[in-house]
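Scroll down for the structure; my scribbles are underneath it.
Omission of a single protein chain aside, the complex is shown with its protein chains in their original locations.
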Amino acid sequence: MIIRETKIRVCYGDTDKMGVVYHGTYARYFEIGRNEWLRSFGITYRNVEEAGIVWPVRNLQITYLKPAYYDDLLTIRTIVQDLPLLRFHIKTEIYNETGDLLCHGEITLISTNPQTGKPVKTPQWLIEKLKFLDQT
Amino acid sequence: MIIRETKIRVCYGDTDKMGVVYHGTYARYFEIGRNEWLRSFGITYRNVEEAGIVWPVRNLQITYLKPAYYDDLLTIRTIVQDLPLLRFHIKTEIYNETGDLLCHGEITLISTNPQTGKPVKTPQWLIEKLKFLDQT
Amino acid sequence: MIIRETKIRVCYGDTDKMGVVYHGTYARYFEIGRNEWLRSFGITYRNVEEAGIVWPVRNLQITYLKPAYYDDLLTIRTIVQDLPLLRFHIKTEIYNETGDLLCHGEITLISTNPQTGKPVKTPQWLIEKLKFLDQT
Partner (left out) sequence: MIIRETKIRVCYGDTDKMGVVYHGTYARYFEIGRNEWLRSFGITYRNVEEAGIVWPVRNLQITYLKPAYYDDLLTIRTIVQDLPLLRFHIKTEIYNETGDLLCHGEITLISTNPQTGKPVKTPQWLIEKLKFLDQT
């Protein structure tokens, strides 16, 4: 299991008239967490696409426990349990500065060939990169 | 079970570099469906708030089956099975113009007092409005 | 001068914690106005792209006079003074239901070849379509 953390500051545009972060904004926060999780391995999702693969979202699930407010510095914790072979799952938790768990969720991605739209195995070199760093 | 439908046209800002609607955009589409579902009863979520109640999102779940593209005219089908008493569930399905089911999901809302943050029963007059139209 | 109008309903996700529509949301509303302006000629921006042209934004200017609120039904008035030859300007005004002018602005687009990134003349067939309807 690999855990990575990144921070995001809530801006005005992320909030809604209830005075808190709009529930739909969290999909973006989750994405930022995944981007930085991948970057921690020395690769980016841009590299994945350059390798001829896309990872469209198959399922998104978020449970909201407490609100986040404007200017909060949030911690996005990204938790990956399985290697991105074909279909894989990424868990995300978001905390505020006082350590409260604000929401948690899971996203399912499917490694896909953008030309055919069919599932495709992640190339070995990418797997190796992720495996290697798994052991450190 | 009450079903209501509304339409939305995909704009450029809803898409991402994969050439399709960004997965996070659907939370907004689902919300638009709920707004119009409520309007079909002659009330709006603004009325709910004026009655001293908010309906924050407790859980969001979306399964993505096929992509939506720029300029697609989508049909948002909102399916409500239980009256909004305390905790209630709203199902949503989105279709494109050829009738393909693009995604389906469910959102859980909790009727809440915005001052205390505690769950609170939906007032009777609001329930009656929703009941009345249920029978038509 | 061609004027077209379309309507948009403000959703929760469009607002911010000041209780009004976030100023950045209006770029999206302006875009929706342009999309419907083009559709009124029987073409869509998708057709423009299929003809091998893109219209990236060169300049955006918005003056905000009054706020828009959740659930307001806004009228987007799109005003086009020059044919989309190379560089062209589209004015937009947004009104609420009581007829108040909420904001006005202008966007400048440049007809561009997406491969070279260079300005390119809009093809004659597209110009003709826009001219034809100008006279009706």
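Going in written order, the chains are labelled A, B and C, and every chain counts its residues from 1.
By definition in this document, a contact is a pair of C-beta atoms (placed from the backbone, for glycine too) under 8 Å apart; a residue touches a chain by one contact, two chains touch by 3 or more.
Since we're looking at a predicted model, the values are computed, not measured.
A.B. asks: Since one chain has been left out of the picture, which residues of chain A touch it in the full complex?
C.D. replies: Counting only chain A, the missing chain is touched by 9, 11-13, 27-28, 31-32, 35, 44-46, 70-71.
A.B. asks: Take the complete complex as the reference. Which residues in chain B touch the chain that isn't displayed?
C.D. replies: Looking at chain B, the ones touching the missing chain are residues 12-13, 15-20, 22, 24, 70.
A.B. asks: Tell me which stretches of chain C touch the chain missing from the display.
C.D. replies: 18, 20, 23-25, 27-28, 31, 54, 56-64, 67, 114
Keep this in mind: only the chains that are shown with their structure count from here on.
A.B. asks: Going by CA means, which chain is nearest the middle of everything shown?
C.D. replies: B
A.B. asks: Find the geometric centre of each of chain B and chain C from their Cα atoms only, then give the gap between the two centres in Å, rounded to an integer.
C.D. replies: Here chain B and chain C have centroids separated by 27 Å.
A.B. asks: Which residues does chain B have that touch at least 2 chains other than itself?
C.D. replies: Correct list: 27-28, 31.
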